[in-house]
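Removed from the display is one protein chain of the complex; every other protein chain stays in position.
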Amino acid sequence: MPATTSAALAASVPELWDELTSEVAAGRRFADLFATTSPGGLLLTAHLASPAGITTREAMLPPGAAGYPALTPRLGAAFWYEREIHDLFGAIPEGHPRLEPLILTAAGDPPRPGAEVKPRSVNPDPGVLPSHVAGPGLFTIPHGPVRSGVMESIEYLVETPGEDIPHLNMRVFYKHRGIEKRFEGMTTADGLLLAERAEGIASVAHALAYCHALEQVAGTEVPRAAGLIRTVHAELERLACHLDVIVRLADGAGLAVATARFGWHKEQVLRLVSRLCGSRFGRGVVVPGGVSRHPLIGLGDLLAASGELDKRIAADLSLLMGTASFLDRLRRTGPLRPERAREHGALGPVGRASGYTDDARQSRPYDAYGSLAVRTASRPDGDAMARLEVRIDEIAQSFHLLRQAAGELAEAAAGPLLQPCDPADGRGIGWAEAPQGEVLYDIRVADRMIGRCRARSASFHNLVLMHEVFAGDILTDFPFIEASFGLSIAGVSS
Amino acid sequence: MWALRGLRNGVLTTRWPARPDDYAAATRGPATVLTALAGESVNLGGLCPTGAITREASGPLRLDQGRCIQCGRCVAARPDVFGWTSGPGSAVLARPALVVPPVDETADRLAAIRDDLRARTRALRRSVHLRHVDAGSDGTEEWEILALLNPVYDIHRLGIFLTASPRHADVLLVTGAGARGMTEPLRQTYEAMPYPKVVIAVGTDAVGGGLVSPSYATAGGVGDMVPVDVWLPGSPPSPFSILHALLLALGRVPVRAGSQR
Partner (left out) sequence: MTAYSAVLAAGLALLAVAAAADLVFGARRPRLLPVPYWLGAAASACLAVAGAAALAGRPVVLRVTGLLGSGTVGPAADRLSGLFLVIAFGAAFAVSLALASWAAGPGRPGRRGLGASYALALGAVAVVLTARDAFTFLFAWESLTLAFYLLSGFERARAGRPAAALVTLAFGRISGVLLLAGLLLLAGRSGSLTLTSLTHAAPGTLRSAAEVLLLAGFAAKVGLVPFQVWLPRGYSAAPGPARAVMAGVAVNVGFYGLWRTLALLGPPPAAVTGILLVLASLTAVLGIAHAAVQTGLQRVIAYSSVENTGLILAGFGVALVGAATRDRDLLAAGLLAATLQVVAHTAAKSLLFTSSARMEAVDGTDNLDRLRGSVRLRPWSGTGLAVGSLTLAGLPPTVGFVSEWFLLEALMQQFRVPGLGDRLVLAITGAAVALTAGFAGVTFVRLIGMVVLGKPGSPGGAVPRDYGLAGRAAIILLGAACLVTAALTPLEIRAIAAGLSPILPASATMGALKSPWVLQPVFADFSILSPSWLWLVMPALFLVTGLVAWAASGSRLLRVRRVPPWRSATAGVSGRASYTAFGFANPTRRVLAGVLHTRAEVRRIDGPRPGSETAVSAAQPAPGPPSPTSRQEELADNAVHVGYSSDVIEVVEEYLYRPILRPFLLLVRLAQRLQSGRLDAYLAYMLIALIAVLAVVTALH
């Protein structure tokens, strides 16, 4: 697995920002920015990703300082990260263009992950977002937090003169559960369970990233068979998520048969996963050091089932991509400009559809991906059509990887499934490519308990790009744009 | 073209509950205590991450299914004491009924609650509209509820529909651990529904707060936010379990003599 490197503490926060901007200019991708309360003050940590691995840069904000110069004016991708730090810690980034509450709106003591203080439960005070479009007859249509279908709670405020969408605001604080603070004081075993439930539809990916971090702390090497089983579950999860996106797109376009058929395919994938491990979402499979048990069905059955699914899904996809009324809704809808995707470092299919290819399975391979041939799908247009095409390519790719992994598992099945991994102290960084994009975990262990666990999901990184993709679209395009992003709000609000 | 494609694979829909379904019977429910008498030999430390397993003063073990996140640690550690329930029937009408092995007093109270619910939902029995509110879930319960609409489960054949507006809804499905940000929206949704209405807490997060609670941002389940009629544990509960909970709420589940549920 590629290494993670970290330099010594930067002297001051502005110096840290200088380092970051120079690294980003040199081609690294800005991956994460978070803070931890520590004895010396507020420790700001930033991660940068490159094919060589993850680089960490840190700086300490002295205890008395109320604020620090903001990074966002220099590095736009830090926009939401600094708002999150402000909400959780109360530190004010001076010069930040828009410092409204993002995930937590209460006045009073901020929760401060990393600190001993357990805050009393905070009741959010929603407040009112200022409107940002000027002109005659404009008004705001709120979508949410109680959405019109079975969807996660988030509020989209569409500022519109009646048809077009000049501007979109988002309020994501409704679902905030305080996951980062909850991690503290848990044992590493319990922490794994919580990581699976941070973003439920990417359970396996979060569990993988968590375990990679712990395995880095303990220096454990995952056995070959375990790596292959992990890969099988990760790819099945990817299939389920991509099929869910297609179901939502077909439902938005009113194609009842397509919605039904892809719903059936997704159900077959989930049933296959439950036959493999007992849980429909692959929970309980990935443990630090390997996997918990062999698959509950034979490899022959697995290959047969996945082959059958592959044929059916491919046939339906080819028909779907020939339905003109459906494709019309997606072409040129919600375009994300390639420069913007590159500047921001858009993750997952959203980034790949705008030409920014950074697949953690390929750039920083883990588990069995190093030996399997992973091709990255990408498109240059960046509209909803491109995002769908990228996902279709990834579906085909996932079936291919499944076959490969199952084939190799037949030879490697005799080996051990678990290496002991019980780190007592240390700090590790782990990542995995979830269906939405790269998930990044940064865990500090002390005395077999978690001191600080940072779980950065791809949804949190990507959702801010929703502000920028409404170019001449009207209200009825909104469900397609939202579905084509395919993000999970649980990961955003965490 | 699509019309013909839809006929290609025949009938995919399950006949449950009219006929038994293999996958439904194999559904893994929350953990349960197999024998109550082996209470003394079990070391409870570090066994259950949510503290669902307790030992009463007089010795017998009790497992609160409403806090069981189906992690399997207890089953793996002591397979002689703990096991999985199987089948979709894990929903109950009163919170105390989720504690297994059951206490005697709960049976009578349950009968009274069941009759009251039947009276309330008399008008809704054959045709009912659902409304869902996410109060801080992890995203999987929404997938399982949406799965009810795919051709395999197809709740439309049972006269159950999803609706967009709470004004048209009869049943409120609440998922999630009770994030405090959703207190007011959930209350507004509940107020916006006309009577008679039924509230179902879907998932262990909603019933008892799950692993995410205790947290500064959650209320430990939605029981304090809305008056819940049906409690459905599971992390997440499978679509068959949700369907069973719906039918229980509507009084369409045949009651077995002497059973709790």
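Labels A and B are assigned to the chains in the order they are written; within every chain, residues are numbered from 1.
Everything that follows uses one rule, which is that a contact is a pair of C-beta atoms (placed from the backbone, for glycine too) under 8 Å apart; a residue touches a chain by one contact, two chains touch by 3 or more.
If you're wondering where the values come from, they're calculated on a predicted model, not measured in any experiment.
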Of A:T21, A:S38 or A:T140, which residue touches the hidden chain?
-> A:T140
Of A:W17, A:F79 or A:F183, which one is in contact with the hidden chain?
-> A:F79
Taking the entire complex into account, which one of A:D32, A:E82 or A:E155 touches the absent chain?
-> A:E155
Contact footprint on subunit B, counting only the chain that is left out | 165-167, 184-186, 188-189, 191-192, 194
For subunit A, residues touching the missing partner are 72-73, 76, 79, 97-98, 126-148, 155, 157, 160-164, 166-167, 171, 337, 343, 467-468, 471-472
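Heads up, the rule we're going with is that only the chains that are shown with their structure count from here on.
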Please compute the C-alpha centroid of subunit A, do the same for subunit B, then give the distance between them in whole Å.
-> 28
Going by the contact rule at the top, pick out the subunit A residues touching subunit B in the complex.
-> 104-105, 111, 118-124, 126, 145-146, 148-153, 173-179, 181-182, 186-187, 189-190, 193-194, 197-201, 203, 244, 247, 255, 257-258, 260-261, 263-264, 266-267, 270-271, 274, 278-281, 283-284, 312, 316, 319, 323, 488-491, 493
Touch list for subunit B against partner subunit A, complex = 1-3, 5-6, 9, 12, 23, 28, 46, 49, 69-73, 132-147, 149-152, 162, 164-166, 176-177, 179-185, 188-189, 210-212, 215-219, 235-236, 238
